[in-house]
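In this view, the complex is presented without one of its protein chains, the others remaining in place.
We just call them A, B and C in the order they show up, numbering each chain from 1.
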Amino acid sequence: MSHTIRDKQKLLARVRRIRGQVEAVERALEHEAGCDEVMHLIAATRGAISGLMAEVVEEHVRTHLVDVERHPDALNHEAVEQLLDVVRTYLK
Amino acid sequence: MSHTIRDKQKLLARVRRIRGQVEAVERALEHEAGCDEVMHLIAATRGAISGLMAEVVEEHVRTHLVDVERHPDALNHEAVEQLLDVVRTYLK
Amino acid sequence: MSHTIRDKQKLLARVRRIRGQVEAVERALEHEAGCDEVMHLIAATRGAISGLMAEVVEEHVRTHLVDVERHPDALNHEAVEQLLDVVRTYLK
Partner (left out) sequence: MSHTIRDKQKLLARVRRIRGQVEAVERALEHEAGCDEVMHLIAATRGAISGLMAEVVEEHVRTHLVDVERHPDALNHEAVEQLLDVVRTYLK
């Protein structure tokens, strides 16, 4: 089972919020909002997508790199945290 | 008149494609796609949003930094191109 | 006169601190530091270089886009601030 399935509902809620943010950019353009507002809405959307990516990558690392049922003790959790620290820094 | 109004149709088409990409991420999660596919779809969406931002910033620079009707010769076009080079590099 | 000349001393001090950070990465590798420490030193160096870039871009926007002696009132300062907001966000 894929981690994206296990966390399906949480990720779906997140991606639907992002769809709402994209629709807000669309409405701002339709209603001829100032470009300052448009740039802020786009920046917020990009931040939300980066956050979604960080979450999917984190689940991927925690559940796919090692088959925990077959190798329950193999994953070095400290090394995982160090890696995820870097991932979060670069996906902000 | 704001540049986001002038280029309204072009930007609207672009943001609607991005909405379609977000919906593709949503469908992939609903249909329990592998996380490799999900990560690629998210990365493509983020790239498209960065491209949209670069376009809005470019129009902002070309049309808002100087009121061209009042100061038709004030903007240094070479300096603008140097700036936009940097913006495009960082918004990839 | 170029803005990089005008702000020469401030930028030089900044780039010399960055050289010191790169030398710290070099020493950490030579002394066989753990990769956690190495990754943190590299991330800090990258952040400092992004900050230097943001500063050079800001000075470029403020002093090169318009020749202020010939066109003292042409630059729209509100639009400049909106642009620099975006630049700083993406150059973090």
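Quick notes on this structure:
Everything that follows uses one rule, which is that a contact is a pair of C-beta atoms (placed from the backbone, for glycine too) under 8 Å apart; a residue touches a chain by one contact, two chains touch by 3 or more.
The structure displayed is predicted, hence computed values, not measured ones.
The missing chain, though absent from the view, touches A, B, C when the full complex is examined. Touching the chain that is not shown, out of C:M53, C:V68 or C:L84: C:M53 (per the contact rule at the top).
As for the chain not pictured, it touches chain C at residues 2-5, 8, 11-12, 15-16, 18-19, 22-23, 25-26, 28-30, 32-35, 38-39, 42-43, 45-46, 49-50, 52-53, 56-57, 59-60, 64.
Residues 53, 57, 60-61, 64-67, 70-71, 73-76, 79-80, 82-83, 86-87, 90-91 are the ones on chain A that touch the missing chain. By the touch definition given at the top, chain B reaches the unshown chain through residues 35-36, 39, 43, 82, 85-86, 89, 92.
Just so we're on the same page, only the chains that are shown with their structure count from here on.
For this pair, chain A with chain C, the centres built from the Cα atoms lie 28 Å apart. Chain A and chain B, compared by their mean Cα positions, are separated by 20 Å.
Between the CA-based centres of chain B and chain C the separation comes to 23 Å, rounded to the whole angstrom.
The multi-chain contact residues of chain B, meaning those touching 2 or more other chains, are 53, 57, 60, 64.
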